[in-house]
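For this view, one protein chain was removed and the others were kept in their places.
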Amino acid sequence: MTAMTMPLWGPLLLPWVLASVLAFLDGRRAWVAWLGIATLAATLVCTALLLPQAWSAHPPEFITGDWPVGVGIRMRADPLSVVYALVSTAVLLGTLVYEHVAGGITSRSFPSLVVFLGAGLTGVFFTSDAFNFYVFFELAMTSAFALASYGETARNLRAAFTFVVVNLMGSMLFLTAVVMLYLTTGTLDMQSMVAWGQAQDPYALVVPGTLLLCAFGVKLGFFPFHFWAPAVYRDAGPTVAALLAGALANIGSYGLLRFGADVMPQVLAYARPLLEVLGAASILYGSVLALSRRDTREVLAYASITQAGLIIAALGLAGGEGLCAAVALALAGSVDKTALFLAQDRGGERARRAYSVAAFSTAGVPPTAGFWSKAWLLKAALAQGHTLLAGLVVLASVLSLISLFRAYQREQWLRQGAALHRGTGAVVFALSLALVATGLWPEPLLRAGRDAIAGLGGLR
Amino acid sequence: MPLLLPILLALACAPLAYVAGRWRPGASAWVGASGAVASLVALGWELTLGPARLVLPWAPTWGLSLEFTRDGLSGLYAVMALSVGALVVLYSRAYLPHHLEEKGRPARDEVRFHVLLLSFMAAMVLLVTVDDLLLLFVALDLTTIVSYLLIGYDRDDPESRAAALLSLVLTGATSVVFFAGAMTLGLQYGTFSLPLVFERAATSPASTGALVCLAVGALGKSAQVPFHFWLPRAMAAPTPVSSYLHSAAMVAAGVFLLQRLYPLFAPALAVRDGLLAIGFLSMTVGSLLALVADPFKRVLAYSTIAQYGYALVLVALGSEGAPFYVAAHAPCKAALFLTVGAVTQVTGKKKLSEVSGLRHSLPVLAGASAVAAAGLAALPLTVGFFKDEVFFHALVQRGPAFMAAGLVGAGLTLAYTLRLWWGLFGGKRQDVPAAPRLLVAPVVVLAGSVLAGGILPGLLVEPARAAASAMRGEPSTLALAYHLDARAENLLAVGAWALGALLFATRLAWTPGLARVLEVVSRFGPELGYRRLLHLLDRLSTWLHELEVRDLRDRVASVLVPTGLLGLTVLWVTPLRHRFLPGTVGWADLTLVMALVFASGAALATLRARGHMVLVLLISCVGFSLAMVYAFAAAPDVALTSVLVESVFTLLFAGLLALLPSRRLERAQQEAQKPRGRDRISAGIAGVSAFLLSWSALSHLQADRVGTQTVKLAEVAHSPNVVAAVLTDFRGLDTVGEMSVVVAALLGVTSLLRLKGKR
Amino acid sequence: MRSFVPPLSRMLVRPALIIALALWLKGGGQVGGGFPAGALAGLVVLLQYVVMGREQARRYVAVRYAALLAGVGLLLLVGTSFLPVLAGYAPVSLFPRPGQPELGAGAFHLHTALIFEGGLMLIVFGLVVTVIDRFALSTSTEEESGP
């Protein structure tokens, strides 16, 4: 550990410690909000500094207390972890800045909870231990539960209640799955599980695998586990919706990639037909339902179901290309959703532009990040001879173009005289700029997608 | 990298114009136009250097690079895009202030228009110079995006918003199809680079499906039947947009794509025949509609559909005149669009039936547009004459039927062009104020170029040949000259003029009848199909939404029931041996089993509990029995913790019940005991699957677990209590995380139930 | 209800807290630990709320600042787990390390796990007390303002 390299515990510890500190402070004060923002920004920087190490032949890792593998908890930062952590932290940062500049935070604990959410997400992405994954997952979920009622109108509370109850079921399924994994394989360390799966009968892992699929299905919100999503995204505050759709849903896709492609590749291969069916159903369901919705946030909610369906369909494709596409879809989708949910909130010239950029990205129109992710899926589907899926991707693009731009044209802020807020405009503008920049120079996204998958158990 | 210079200059126009516009709104157009001219000059210089390619690294992960080409085809189209672009930007400088005033918008919005127009120009230049399938699509969609913004420029006007959406959806949808085709080809040939693709296609032809996909994209862009209906609607845009996008740029992009990708289409005769049919169909439909349309811009829009139908026919026939046809058509059509824009601005009228005899008030405009109209109608001494010349030349080689079709088409063109021009400028005199000079000058310039091309056709031979050879990949022998003899082309031209003149002279006799017929026919056109489809989808969407789950209970059930069913299915289909082991029960287990039975009894009793307090007590009864189970299972730490947690919980519940208004509780109670049948079924499925899944999991215990290792290590960790060692030391991170969960929950509680006065 | 219950509940506070302390300190060696300790301490305070009402229960300093205590507990926890990294140890290294000599005698040993468990106790105590406090507070406002 030299002075030059970033230790792995850096991005893990930073939000955690500062979230605890922030818990004491009144988040409605400007300086506290800025402290939270600075924390997330520093976490982002620390995570970014991990990039070169994560890409090296030996990704950084440590085991708590230097105990033997399995006894202690292993944390590991491979490319998949780092790119997910980067994007999620960036999304959280943008959302927190937005909420602060949009007129001040109205709850004492908001910054602290957002940073806790960040700590939970970073932990989820860096851990290499199934139960530790559950703990961090619960940290993120509980922060989200506490955040969901932010705003505290009857509408927000209703959304929060639905969110909490439905997602508790998901958490329960996940806990059960982790315990079953331990009972079956005798270890909680993911790498050891990979080894177990290669040596023993992988059919024994099918049951926990099914439960994991359903648990992450609830988080990611694909058909038929999505029924909570439209109501929650519509009725929660716009910032909260952005947090849930942009950052928290990443747990779902990451979990499926980590447990599916890394820990239990045999089970993933076994589940492929199912994933294809579920993916196709979500794509169709989300795109068709988004068409007739008149509330923009509901349109966005259904669009995110389509997005989830695309990710699932990508996972269902055999070979590495599909997994790469899933990573790219998840990363681009995360930024898209955040930009969309935030941009539709206040209005103003910049927000309008940001909305259209993010909508183009969601529909897969170049030059945006979303285009490359959809292109990847299309490429993978065509390479597998999966014309039907390719057709669905095309259809989903067209339908989301219609529904998103219908909503865009219907919105009040399209007219003159919409409130123009410099700060909020700047946040959404920055997000849309990131989307366009990635669209113009896709190499980082493409490399992230390719290399994130390269080290996973399924392809080793 | 000299090849980049014109592209970079074209790309720089829009930002420069924006900066200039921030300084002074009027300056943006001038800066943009001069940028376009500079780019044009650079391009001209480039073209003298002969063909070249430029490859820049871009995304090596996918093996992509930025590939640009400089050949006759790209040169021709780029010159067209840049020159018409520069003129239109200048024209819009004169057009826009008036337009904005009419719409009640501030004058500074003009800058946005110029910037968008120049961005479109840049996208177009990019489209014609890239040499890579993927980049072609990217540039194509760039034009789609900018055109959406341009058509919807009057964003307060519902009609133009709807038109913008329609064009976005149609061109966007077809270009996604194009992309699917491009992706198929990219996978088939292992590269997106066009020269390599062409090279490999020579040995293994492209699949028909991919070619059809590519063609669909091109047809949508070029507004060919059956996608043509977006173009007339797009006339809601300000006139400079129509005159640029819908004459020389956007619609040209589709035909350009087919010309660029011609080597792929050349061997696919079936696809080419299909394109041929669509070309003739578009020609007919466009021309007929142009004959009866009343708003001038619509006449021109239908004419555009028809004219690109000609171009499509030429491409489908593999004629070397195809690029030239588009290039010759562009200035004529642009000039006519600009003319009608000027007329609308001066008179405030938009329909042929509302104006006449403007030649007296607008003599220069009348003269210049007469030249442009002559060009469109292919009269001699204009460049348009040669466009029909090459067209007829291509048809002659295919036989009399084609020749007849061409003759009728050309005749119709003359008829509607005459009708338009005469409708505007001929007939009863109307006096209107003079048009601003800047509105007329671009028309004059364009007309001058049309005339120059007609008088000195020799100048055009070289570029036309270069473009043709770039398209077909072989040297071209295209000739453009007047031949005063009785060759078939000339005869056809004369025949067409005669037919056109006849149709124009007798127009009063057949126009009403034709209009009625077309009205009836167009009711069953593709536009109707599009609307029906959209409407159907909307209905389906609403219907599905009505069906959708909205109750909290169903939302929960929709998670658990699929999971349960999925779990059961998985158990059913997975071939795992010794799926279920019943296990053994000894006398030592008696206490454990009794505690379990007690817990189950309490759990079952909760279902029957009427009062809330009883319910809470039963729940805690379940908890305490389970604590007993844990104690008998030799897990004293868990037992202790769960006893304490249960106690705390019971008290908290009691506290909550004390909080809730008793009337509300009673009311809720009465409701609560009426479960629905499906809730029972859901609970049953969930329970059965939980039972079977846990049984399956418990039947496959791994004997050698990490737990045994921790027992050995506990002593090393200075902790005689292994559980404490695991909690605090080995898996201490879990505990810290778990406690953070508690604190996060605490924060949630405090923010939900705030202290009074601190709000 | 003037009965023996309120004085009895007050009398219970000290023994209960002592048991909680014992649970905390002996957690390393025997059944116990920070979590039961915190829950027990919270339970006692809960009893005070139920029996004597909010005002009486808030006489204790620890009750008034329960939420803050939870925060302190989390800082303790995070500090014990992560401060060693600054000295180059792996995260969640407790001291004494394996192989290092222990300090203390009998069932009681000095070990950073104690601080760790102490943090646990504070957090659990904080949660239980804060929740009941807010519930109690909410009851009084509910009576004033109605639904």
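Chains: A, B and C, in written order; residue numbering restarts at 1 for each.
The rule we apply is simple: a contact is a pair of C-beta atoms (placed from the backbone, for glycine too) under 8 Å apart; a residue touches a chain by one contact, two chains touch by 3 or more.
Quick note on the criterion: contacts and distances are computed from a predicted model.
**Q** When one chain of this assembly is omitted, its UniProt record names it as which of these: "Na+/H+ antiporter subunit C", "NADH-quinone oxidoreductase subunit L", "Sarcosine oxidase subunit beta" or "Nitric oxide reductase NorE protein"?
**A** Its record in UniProt gives the absent chain the protein name "Na+/H+ antiporter subunit C".
**Q** Can you list the shown chains that the omitted chain is in contact with?
**A** A, B, C
**Q** For the chain left out of this view, which of C:35, C:49, C:82 or C:116 touches it?
**A** Once the missing chain is taken into account, the touching residue is C:35.
**Q** One chain isn't shown here. Among A:101, A:140 or A:188, which residue touches it?
**A** A:188
**Q** Considering the whole complex, not just the chains shown, which residues of subunit A touch the missing one?
**A** On the side of subunit A, residues 131, 135, 138, 142, 145-146, 149, 152-155, 157-158, 160-162, 164-165, 168-169, 171-172, 175-176, 179, 182-183, 188, 231, 235, 291-295, 298, 406, 410 touch the unshown chain.
**Q** With the missing chain put back, which residues of subunit B would touch it? List them for me.
**A** On the subunit B side, contact with the omitted chain comes from 535, 538-539, 541-542, 545-546, 550-553, 556-557, 560, 580-585, 589, 592-593, 596, 599-600, 603-604, 606-607, 612, 615-616, 619, 622-623, 626, 629-630, 633-638, 641-642, 645, 648-649, 652-653, 656-657, 659-660, 664-665, 667-669, 671-672, 674-675, 679-680, 682-684, 686-688, 690-692, 694-695, 697-699, 701, 705-708, 710-711, 714, 720-723, 725-727, 731, 734-735, 738-739, 741-742, 744-746, 748-749, 752-753.
**Q** Where does subunit C touch the missing chain, residue by residue?
**A** 30-31, 35, 124, 127, 131, 134-135, 138, 142, 147
Here, only the chains that are shown with their structure count from here on.
**Q** Specify the chain with the shortest distance from its C-alpha centroid to the centroid of every protein C-alpha atom present.
**A** If we average C-alpha coordinates per chain, A lands closest to the whole-structure average.
**Q** Subunit A to subunit B: how many Å between their CA centres?
**A** Each chain's C-alpha centroid was found; their separation is 25 Å.
**Q** Compute the distance, rounded to whole Å, between the mean C-alpha positions of subunit B and subunit C.
**A** 59
**Q** Listing for subunit A: what residues touch at least two other chains?
**A** 16, 20, 23, 64-65, 72-73, 75, in rising order.
**Q** Hunt down the residues of subunit B that sit against at least two other chains at once, touch-wise.
**A** 729, 732-733, 736, 740, 743, 745, 750
**Q** Which stretch or stretches of subunit B touch subunit C in the complex?
**A** Residues in contact with subunit C: 636-637, 640-641, 644-645, 647-648, 651-652, 654-656, 658-659, 661, 664, 716-721, 724-725, 727-729, 732-733, 735-736, 739-740, 742-743, 745-746, 749-750, 753, 755-756.
**Q** Hey, which residues of subunit C end up touching subunit B in the complex?
**A** Residue positions touching the partner: 27-33, 35-36, 39-40, 42-43, 46-47, 49-50, 67, 70-71, 73-74, 77-78, 81, 91-92, 94, 96, 98-99, 102, 109, 111, 113, 116-117, 119-120, 123-124, 126-128, 130-132, 134-139, 141-142, 147.
**Q** List the residues on subunit C that touch subunit A in their complex, please.
**A** 68, 71, 74-75, 78, 82, 85, 88-94
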